[in-house]
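Every protein chain of the complex appears in place save one, which is left out.
Chains: A and B, in written order; residue numbering restarts at 1 for each.
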Amino acid sequence: MGSVGRIILQRLGLGLLTLLVVSIVIFVAVNALPGDFAEAILGQGATPEAVAAIRSDLGLDEPYLARYFGWLADALRGDLGTSFAQANFAAFAGTDAGSGLGSVAAMLGPRFANTMFLAGVTAAIAVPISVTLGILAALYRNSVFDRVANITTLTSISSPEFFLAYVLILFLAVMNPILPVLSLVNDDMGLGERLKMTLLPALTLTLVVTAHMMRMTRAAIINLLASPYIEMARLKGMSPMRVIVRHALPNALAPIINVIALNLAYLITGVVVVEVVFVYPGIGQLFVDSVKIRDIPVVQACCLIFAAAYILLNLTADILSILSNPRLRHPK
Amino acid sequence: MMIWLLGILVVALPVAYGFRMAGQKLTGNAPRFRDMPSGVAYGYVIGAVVLVWLVWTYIASWLAEGPAANQYFFFRIAIHGFLIFSVMAISFRWLGTKVGPEFTKKLFRNMPATAAFGILIIIIYAVVSIFAGVIAPYGQEEILGAANVVPGGNPAFGGDPAYPLGTDQIGRDILSRLIYGAQNTVGIAFVTTCLAFFVGGSLGFLAATLQGWLDQVISRTVDVLMAIPALIFALLLMTIATVWANELGVNRTIFMVLIIALIDSTRVFRLARAVGLNIVVMDYIEAAKLRGEGLSYLIFKEILPNATAPLLAEFGLRFCFVFLTIASLSFLGVGIQPPLADWGTMVKDLSQFINFAAFAPQVAAAPLLAASAIALLTVAVNFVVDWMLHKSSGLKE
Partner (left out) sequence: MTEQLLKIRGLKIEGRSDEMWNQIVNGVDIDLMKGEVLGLIGESGAGKSTVGLAAMGFTRDGCRISEGTVEFDGVDLVNAAASVKRGLLGKRIAYVAQSAAASFNPAHKIIDQHTEGPTQHGVMGKKESEMDGMELYEKLRLPDPENIGFRYPHQVSGGQLQRAMTAMAMACRPDLIIFDEPTTALDVTTQIEVLASIRQIVEEFDTAAIYITHDLAVVAQMSDKIKVLLKGDEVEEADTRTMLSAPTQEYTKSLWAVRSFQRPSKPPVPTSATPVISVQNVTAAYGTVPVLHDVSFDIHEGRTVAVVGESGSGKSTAARCITGLLPPVSGTIEFDGVAMPLDYRKRTKDQLRQAQMIYQMADTALNPRKSIGEIIGRPVEFYMGLKGAAKRKRVDELLDQIELEPSQYFHRLPSELSGGQKQRIGIARALAAEPKFIICDEVTSALDQLVAEGILRLLAKLQDDLKLSYMFITHDLATVRAISDEVVVMKDGRVVEQGTKDEMFKPPHHPYTDLLLSSVPEMDPDWLTNLLNERGVDNIGDAAVGKMT
């Protein structure tokens, strides 16, 4: 176990390091904006108070290095800064910009929860379906079922999310009003109603993600079917199902775990388009809105959260596939 | 509804059993039925049910009249589309086996219909995008008389024969914009992919051949860049780029090309490096090194010729990815800069019409047209790439 522990610690360290470097990249990118961006963003018509509020909030007079570490330290404490839009609004309204209303963290909190809910629902539908279908497709490879599945999944992978979303809206919301067109979830809803609201975006994402996961599961298993130990199992008189489930699947776990993690990462980060289509109040929609109005602190914070989730999931996949490898679990 | 579905699933169980037994009886216990597991028999029955439902709905769509027919409008389009494309693909393949030099004939003979479909669509898109200016009836930025003309060209439903696919919210011809969209969206995606391949590919092969510190530096940089999800990174950089674009007075589309090329070159780098590393360990590379050959000979004469197949397949996939990213960015409003016609922006601008589908399906078709134009091309490219990958893996066995 010693060596596995060491490898996992190494990966953890590497993940943290990556996150740190990513935060630098994001910071540098944002600071590549021309001129004093407080002014550039608020425009000529901004009140001097608003500009001053942003300047002081971002500490624009300090050197880059100090600003970076200041931002990082604040981010670690959960203080993600103040939204420009809110600051501007607050300045107009004459209230203090530093109050809870304008803080990015307060804006992000509930939206992050919503996005996680959407991703969770999708994962709960997509993961079992795709793994089962992938195994079936591998078992009955080159059959009619496999071919139909191949064409269907290729099509759904290739389609842009908004196309799938609109097709689903068309059939399930407009032509047959089963589900709502817009997913306007709010905190007061019960779980059932919330689920109903979330189902359409979740289905859209499921279509994209399932196709990908299923193809990879199938490929991972079929890859192994040429190995001598699979032939051995067949020559021991084992049934096709047993060959797949007991002999191929345990060895295909690492690639399958990887693709699941990758798709979950995609779910948390790639929801942007779907959230926009369904006006789902998640972090993705906020991100796009902030990008459009160049609300830098929000963009910066969202990026950091997305990157963190992405790195974390990949890290988990890495660790799980290490644990699924008997060569590493049971060293010589 | 749910109960019906469940009921069908349960009833299919005994039917499947009967189907297998009957099959064994009728064929005199042929291996096909004898060795058929129950699960497979069940699958056949469910497949048959779905098929029957499709046919039945299709017949119902002919019988329905008035508002009820609207229900079936898109269903019928889907079925017709599927049938028309199938016929086109199969006749195209048939044509391929008859016309042209011997090796393309042989290629077409062993080609699945999906790949033939893909190639046909790609050719059509290429022609449309190259000759967009000739084909399109109006200019892409031309604002014509009437806004919001309904597609279909039928005056009874608010259409106009002069604009077969209608006009958009400020009165531009949708057909023309779709055609110009091919030129803009596909052309820009193509350029971006080429750029990404040039940068990522050359760095990847360089890293694989030289290894050592250069490889380490580039690989670690790529690791970090890839740790940020592509679309998010693109959006972040676009935010900054739009500010710069305004400042410098440059079209932001150029920035978008550069940004997406940068992000995608990391993926190309990974692949090129992996492919390169697989080739570099071969003895013929060692022999060339021991002969004293220089770096450019190694890369261009020894490695590159062996890497074309995987790189070509990757080019197809990358193109799809770039194309979808551009479409998504445009859809989100930060991609190709208006008034250039492009499909992503068109979907966004027309998306409201989809809500009219229940009573005026023709109206709702407008945004879907642009979206399907995107989907059709990526599906086509993916079909071709899938076939190529299948072919190259089949040769190894």
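The rule is short, and it goes like this: a residue touches a chain if its C-beta (ideal position, glycine included) is under 8 Å from a C-beta of that chain, and two chains touch if they have at least 3 such contacts.
This one's a predicted model, so the numbers in the text were calculated from it and none came from an experiment.
**Student:** Which one touches the absent chain: B:Asp215, B:Asp264 or B:Glu302?
**Tutor:** Here the residue in touch with the unshown chain is B:Glu302.
**Student:** Quick one: which of B:Lys105, B:Arg220 or B:Lys289 touches the chain that's been left out?
**Tutor:** Going through B:Lys105, B:Arg220 or B:Lys289 one by one, B:Lys289 is the residue touching the chain not shown.
**Student:** Mind pulling the subunit B residues that touch the left-out chain?
**Tutor:** Looking at subunit B, the ones touching the missing chain are residues 31, 34-35, 110, 282-284, 286-287, 289-293, 302, 305-306, 397.
**Student:** Please output the residues of subunit A touching the missing chain, sorted low to high.
**Tutor:** Against the left-out chain, subunit A lists 226-229, 231-239, 242, 247, 250-251, 326-327, 330, 332.
Operating definition for what follows: only the chains that are shown with their structure count from here on.
**Student:** If you average the CA atoms of subunit A and of subunit B, how far apart do the two points sit, in angstrom?
**Tutor:** 22
**Student:** For subunit B, which residues count as touching subunit A in their complex?
**Tutor:** For this pair, the touching residues of subunit B are 37, 40, 43, 47, 70-71, 74, 114, 223-225, 227-229, 231-233, 235-240, 242-244, 247, 320, 324, 327-328, 331-334, 344, 347, 351, 354-355, 357-358, 364, 367-368, 371-372, 374-375, 378-379, 381-383, 386, 397.
**Student:** Would you mind writing out the residues of subunit A in touch with subunit B in their complex?
**Tutor:** So the residues of subunit A in touch with subunit B come to 18-19, 21-22, 25-26, 29-30, 32-35, 37, 40-41, 140, 143-145, 150-151, 154-155, 157-163, 166-167, 169-171, 174-177, 181, 226, 240-241, 265-266, 269-270, 272-273, 276-277, 287-288, 291-292, 294, 296, 299, 302-303, 306-307, 310-311, 314.
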